[in-house]
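Structure provided below as structure tokens; questions to follow.
Only a single protein chain was left out; the remaining protein chains are all shown in position.
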Amino acid sequence: MLTVPPLAPGLTTDLIAGNKILYHFDIVDAFGHISVRHDADPNVYVMARHLAPGLVTADDLVPFDLDSNPLIETSHRFYSERYIHGEIYKVRPDVQSVVHCHAPPLIPFGITKAKLLPVYHMSAFLGTGPNVFEIRETGGMTNMLVRTAPLGAALAKVLGADTTVLMRGHGATMVGSSIREAVYRAVYAAQNAAIELQALQLGNGEVTFLDPQEAELYDRYSGEVAHRPWNMWLREVGLA
Amino acid sequence: MLTVPPLAPGLTTDLIAGNKILYHFDIVDAFGHISVRHDADPNVYVMARHLAPGLVTADDLVPFDLDSNPLIETSHRFYSERYIHGEIYKVRPDVQSVVHCHAPPLIPFGITKAKLLPVYHMSAFLGTGPNVFEIRETGGMTNMLVRTAPLGAALAKVLGADTTVLMRGHGATMVGSSIREAVYRAVYAAQNAAIELQALQLGNGEVTFLDPQEAELYDRYSGEVAHRPWNMWLREVGLA
Amino acid sequence: MLTVPPLAPGLTTDLIAGNKILYHFDIVDAFGHISVRHDADPNVYVMARHLAPGLVTADDLVPFDLDSNPLIETSHRFYSERYIHGEIYKVRPDVQSVVHCHAPPLIPFGITKAKLLPVYHMSAFLGTGPNVFEIRETGGMTNMLVRTAPLGAALAKVLGADTTVLMRGHGATMVGSSIREAVYRAVYAAQNAAIELQALQLGNGEVTFLDPQEAELYDRYSGEVAHRPWNMWLREVGLA
Partner (left out) sequence: MLTVPPLAPGLTTDLIAGNKILYHFDIVDAFGHISVRHDADPNVYVMARHLAPGLVTADDLVPFDLDSNPLIETSHRFYSERYIHGEIYKVRPDVQSVVHCHAPPLIPFGITKAKLLPVYHMSAFLGTGPNVFEIRETGGMTNMLVRTAPLGAALAKVLGADTTVLMRGHGATMVGSSIREAVYRAVYAAQNAAIELQALQLGNGEVTFLDPQEAELYDRYSGEVAHRPWNMWLREVGLA
């Protein structure tokens, strides 16, 4: 238990900032969470204890193994849905950070047949559109929460190799190769959803989305695009 | 009159916070009110005098009997619609707190045939959808206000055993087993309404709402879910 | 010229507050204006010089006669549309305050066939719905501005005995028996417009508006309703 080394300082800083930025942009409210894979051990991820994201400090960070067991002793509760994180880290070695949220603009795309598709380059990472996780297929009638390893694994499977997965009647989960990229994707997935709804209304359903090739070209070009807004966002949340 | 004991300090604090939180989230504006059943006497409820919720302090709290008569002498005016509160407390011993509001996203669901249904787990308490109170059925042509005991009783009857009742051309009323739960329900009922309108537009009327069983399972699981955001919300309104 | 007595201090305070409140609620932006009839002379009204409402101070207030001529000598410019105010004061002795604005939610109701009707009691003053002023009927092809007395008189005629008049491709004008009432009406007319658009979408055009009798009963009951939120709004704009 006590063998978990400390997270690299830059990751701790980014993880706390990520919590605050997601809250600032209404991606999470008092619910939702963001985690990071441990830089010193790929079989460990770090996430806040059961707490509103906007209140998270360094003291609230807890390391978990990939089965989502806490690796420190504490009397605190943990997010019941931490299996979302652990099960994705298990099958996606490329993923270094996971965001789970209930962002309002994304909810309609999980409960209708409309497909979330990129309306502009800023959300090119949406590619040909995320899948929707239907918890009933794995769990039947549930309380909607991904609070077991099998439910987490089922979600990870629907995510596949993608950046984003929508969750019916629940929210969405985004991944990234860094905290900043996962946060960027969460912010712009929600932004895209809000714009897409308007575009579909304006065009009576006829909308020119990014061509998959355009989306791929932008994504390839803009490897570090997710890092660009970070300094601005730090200032927004009072951390710069 | 002078025999009313003071409200438990925690309830006073929560009641004032509830007023400010409802204002912060645009559930109430300068109108609307929240009350709590007295912890020392179930036949008494406590609510602010006639005042904008955002301005309420401990000095503004007034005890009322369940006929909505004030139990202290004061020169202040009272909310003309306090009968909403008293009549609900009469028939719903499980209810400890009542919110009445004109939250904009809820108004359309009171004046159309669309049904307010839970789009996600956060608003599972909406269950199979709240009833709509049509004041004309009891009062004929009125000024729309529930400012008599019979109108309050009629509203309480339409509420029934539910958590929420919509009011045609007026607003909505939510109840809870605590101030925090009533506030939670008000916040997420409005959030649900905003999302549902978008989902109906996006899906051309075809939306997968929570199954009633899913809603019930979440509600049962998450007894204390309404308490989770409280610390975050206290900070939002400058009380923590 | 120098015979104009000072405005009653309460009116000066309210007029400055009204400017700031209208700006706070996005009823006016850097454009739009509010005036008050002079308490000492019904043939004089007072309004800011040509200035963004959010910047108005007591030093910026200018008295005008009902032909909208300034009654003090100054090198400052005036709002080119002050005729809206003067011409309404001429024909509506009951009106003590006028607001002119370009509030975004109201614009669609001036350029479509949809009628602005009260969705709830808060906007009962909308009654059976405001008329729409079509400047082409009086002015033909213009720059859209009501910048002559005849155009102002034409607008006042379309307003008639009502509380509100919409202006095609331009905005709206509200009147009140006090500054507070005119501000209240501007705030809730815009709020009503935003809600009504959503209700029409939700109900596919079928919406139960307030019955004209309900609207009238509320309006009669709530003579001073417009004064209720004032203290709250003063605090919002830092004046209390």
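Labels A, B and C are assigned to the chains in the order they are written; within every chain, residues are numbered from 1.
By definition in this document, a residue touches a chain if its C-beta (ideal position, glycine included) is under 8 Å from a C-beta of that chain, and two chains touch if they have at least 3 such contacts.
None of the values given here were measured: they were computed from a predicted structure.
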| item | value |
| --- | --- |
| Chains in view that touch the one left out, judged over the entire complex | A, C |
| Listed residues C:43, C:57, C:128 or C:142, member touching the removed chain | C:142 |
| Absent chain, residues of subunit A that touch it | 118-122, 124, 191, 194-195, 198-199, 201-203, 206-211, 213-214, 217-218, 220-222, 228-229, 231-233, 235 |
| Interface with the undisplayed chain - residues on subunit C | 29-31, 52, 54-55, 102, 104-105, 107-109, 111-114, 141-145, 168-171, 197, 200-201 |
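By definition in this document, only the chains that are shown with their structure count from here on.
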| item | value |
| --- | --- |
| Subunit B and subunit C, separation of their C-alpha mean positions in angstrom | 33 |
| Subunit A and subunit C, separation of their C-alpha mean positions in angstrom | 46 |
| In subunit C, residues with contacts to at least two other chains | none |
